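Heads up, one of the protein chains got dropped from this complex, but the rest are sitting where they should.
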Amino acid sequence: MVGTKKTALALLTAAVAILILVTPQFTAMHTADTINKGPGVTAVKMLSDYFAGLKNTPGDTAVYVLDSGKPGGTALVVGGTHPNEPSGYIGAILLVEKARPTKGKLIVIPQANASGFTHNDYSEGSPQRFALTTPGGERWFRYGSRATNPVHQWPDPDIYVHAASGQKLSGSETRNLNRAYPGRPDGTLTEQIAYGIVELISREKVNLAIDLHEASPEYPVINALVFHERAMDVAAIAALDLEMEKIKIGLEPSPKTLRGLSHREWGDATGAMAVLMETANPAQGRLRGATNEALVLTGQDRMYERAAKLGRLFIPYDKNGQPLSLRVARHVTATMVLIRDSFEKDPRQAVVVTGVPSYREIVTKGVGAFL
Amino acid sequence: MITVVYRLIVVVVAVLVVWELFSQKEIKWQANAALVLIPLVLRAFMLV
Partner (left out) sequence: MSEIMLVVVMLAVFLACVLWLKLPVGLSLAATSAALAVAAGQGLPLRHLVEGMFGYLDVSLVLFTAMIFMKVIERNGLLERLTRDLTCRFGHSPLAMLTVLTLIIMFPGAITGSCTASVLSTGVLLAPVLLGMDMPRHIAGAIIAMASVYGMIAPPVNIVVMIIGGGIDMPYVGFDLILLLVTVPLAVLTTIFLGYPYARRANLAVLVDKIGDADTGRGWALYLPLVLIAVLMVGPKALPGVFPDPRMPLTFVLGSIAGLFVGRKFSLSQAARDGVREILPVIGILMGVGMLLQLITLTGVRGYIAVSSLSLPAYLLLVSIAVSLPLFGGISVFGAASVLGVPFILAFLGQNLIVTATALSLIAAMGSFTPPVALTAVIAAQVVGEENYLRIVRPLILPSLVAIIIGILMIMYANPIGKLVL
């Protein structure tokens, strides 16, 4: 068909119409989730309080301080390093809203990479948000991307060179917070966020730092606890304690060769015992079937059932799937056990946290019941 | 700084694509140009 100036104008108008229709859907992702201050929260700071360079940037994020007012140690829980791994940040939000320390201090960063919450990974077909049923009604949370939003950090280099080690990774990893540690004050936005978190750990003299993640069910390090060498004893005791509660968790030493990750760099750069935990999120795996809100919430997927039968998965998987509540329950329970066990040796450094629902409560009532 | 330079590159490319949209003689190639324009405009304005 012959194209004229008129048809060109019509097509241009159509393109503009699509832009007008679609833009609000993308910009809506910039509206922050509601996180309520729980009874234990004594101060809400920002990450920029620890590294001023983050002030007024999309990398700044809320830091919740739950101080018992009684001397003791300090524990840090980080969620939302990867905003497409919801059990990590929902678990952290649960702690903000429910935990009540009675000794020492608990610090929680529920959305570590705030920029990553403002978009979705291209070609992944992720839902933008999911709803949990809570006593106060339906509550929505964003399902974000693994990486910093290119709108905030662009363009990527061809190759990402980890500044401290020279390690090379594919260019898009430049925006992966968990490859950016220990970070740089004059680096990319992602490196600055990493730097801010490491500054927080140092300045608050954090004894135990926990990074909450998820991975795909076909990934070998799953339902696992990755520990820095200084956290080895604690990790081993916690794994045994969890086993007694019928929660199986694998132990993985943090590889010395893989740089930029929290369990390696937090431990190397600060005095904290660094631990990273993974649950299994079928919504981020490569073998998943249709991708939608239901998959995020139920973790049920026919393709993963098939893959499990083929022996391709590193977790037991059946038609019950891996519901979000189960994954949050694992993270929250393991976090509580780690906090308890880590200060056993030196009671003066203890952190005691109450008010957090048990594994069974979260699994049976659903995580929404506590938000 | 580099981001500003790249936004500028995107703007220039987008203008060239619009120019092309109006000089193509077949509707299907005009449509092709219109399609390509969508992500360019969204990135130029840093909306996506």
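The chains carry the letters A and B, assigned in the order they are written, with residues numbered from 1 in each.
Everything that follows uses one rule, which is that a contact is a pair of C-beta atoms (placed from the backbone, for glycine too) under 8 Å apart; a residue touches a chain by one contact, two chains touch by 3 or more.
Everything numeric in this text was worked out from a predicted model, so none of it was measured.
Touching the missing chain, out of A:R286, A:R348 or A:K365, is residue A:R286. Within the entire complex, the positions of chain A that touch the omitted partner chain are 18, 21-22, 25-26, 120, 122-125, 128, 150, 155-159, 161, 163, 166-171, 173, 218-221, 257-259, 286-292, 301, 303, 306-307, 310, 312. Touching residues on chain B toward the chain that is not drawn are 2, 5-6, 9-10, 12-13, 16-17, 19-20, 23, 28-29, 31-33, 35-36, 38-40, 42-43, 48.
Following the convention adopted for this analysis, only the chains that are shown with their structure count from here on.
Between the Cα centres of chain A and chain B there is a gap of 35 Å.
Considering their complex, residues 2-3, 6, 18, 21-22, 24-31, 33-35, 37-38, 41-42, 46-48 of chain B touch chain A. Listed in rising order, the residues of chain A touching chain B in the complex are 1-3, 5, 7-8, 11-12, 14-15, 18-19, 22-23, 26-27, 119, 151, 153-155.
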